[in-house]
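We show some of the complex, not the whole, and keep each chain where it was.
As written, the chain order gives the labels A and B, with residue 1 at the start of each chain.
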Amino acid sequence: MTKYLQIELIIERMAHKRACRVLESAGMTGYTVFPAMAGYGGSKRWSRDTDISASADMVSIVSIGDEDKVRNTMDEIASLLGAHIGIVTLTEVEVMRPGRF
Amino acid sequence: MDVAISTLLSPIILFFALGMFAALLRSQMSVPEAFAKGLAIYLMMAIGLKGGVEMSKNPLTLDIMLVLLAGIVLSFLIPALAYLLLRLTTKLDQTNAAATAAHYGSISIVTFVAATEAVRLSGLDSGGHLVAVAALMETPAIITALYLASRGQKRSEPVAGSEQGELVREVFLNASIVVLVGALAIGWIAGEEGTASIQPFFVGLFQGVLCLFLLDMGLSAGRGLRQGWRQLTAAIVGFGLYMPLISAVIAAGTAYILGMPPGDAALLITLTASASYIAVPAAMRLALPEAKPSIYLTLSLGVTFPFNVTIGIPIYIYLALLINGQG
């Protein structure tokens, strides 16, 4: 049985289009981007309300696909994350209508 | 002196102070981001239109062209000086120093607007083309800073997913340039008569909206400072206070050479002395992602902006009068 994975990328809002291009060019069939409103890391806090430049804003990019496709994107994502802050997790998920991925 | 006091006690500055004060006391209040951003677009449309209408009344003289050119040159050169000072007096590395320098070469539109009000209150006149200068000074500094950051580094590969032209678009087509230049052109084309029906919105409300916006700026500056001051050494804070003054003196010299009238000179000096906290930080996240926003943003928004808006502007007006023999 095919195994499906969900990639979650938490990354700077300013860089999210780069991440989206990486996912698209690696062949993921879709993704969805969610805005974060606050966060903490490296002992610094940020919060959307307090930063008029929005330059510290983060987003979460969620993309679901089969294991092969997902593993494929990891190299490119690693290169992206070399330059930007942000974290990536992979979670095993069960999907409905697998044909769609 | 009088100018200084009436500036400091104008509701605009008082609302800024209120915001800073509330943020430093850790009040949870905030102006919703979407609302503040909407007001910012309104403010840029309003000054663009005003500048364009004024420019439509006079021909484009060589004098004006020279001022535009001077703005561009200043924006190109100031970052080099800022970089040098940062490297000599602080422990910032090449990337962070270059990113910070970019902010001081570029400009702050809100500081410019506040200065326009103060100039008006002082009974001076200023030309509409200063709005064009503001738009032109936003970006050259970024180019200088990117050069400084890459000097001596071996050319790195482009980041995965980055796209040809992405940075150029971000830098040359950001909201403030599009709206400022667009509204300037529209004001120029439509002229006084063509814009008469939109004056109640764009002229009548201007100062009131500015109060509300500066309340929000005060909250942002105060919170930025409270959250980020730990990242700043004394040397860095010092830079945030003396750099605007150095820039101001250089701009005053330029204005003197160009023979600019006091109102125009005050605005050119303010632009040069002001530091960006919206357009440049966004560009730096794309171009120099390793540089730390907690340094450049805290310094520009938390230190230099409040300094300029309260103490700086009266000084810059005074400098402008001085070079016109009226100090």
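In this section, a residue touches a chain if its C-beta (ideal position, glycine included) is under 8 Å from a C-beta of that chain, and two chains touch if they have at least 3 such contacts.
Values in this document were obtained by computation on a predicted structure and should not be read as measured data.
What you see is one copy per chain type; the file as a whole holds them as A x3, B x3.
Note that in this section only the chains that are shown with their structure count from here on.
Inter-chain spacing, taken between the CA centroids of chain A and chain B, is 34 Å. On the chain A side of its complex with chain B, the touching residues are 12, 14-15, 17-22, 25, 44-56, 76-77, 79-80, 82-85. Residues of chain B touching chain A in their complex: 23, 30, 32-33, 36, 159-163, 166, 216-217, 219-220, 223-224, 227-228, 231, 277-278, 281-282, 284-286, 289-290, 293-294, 297, 301.
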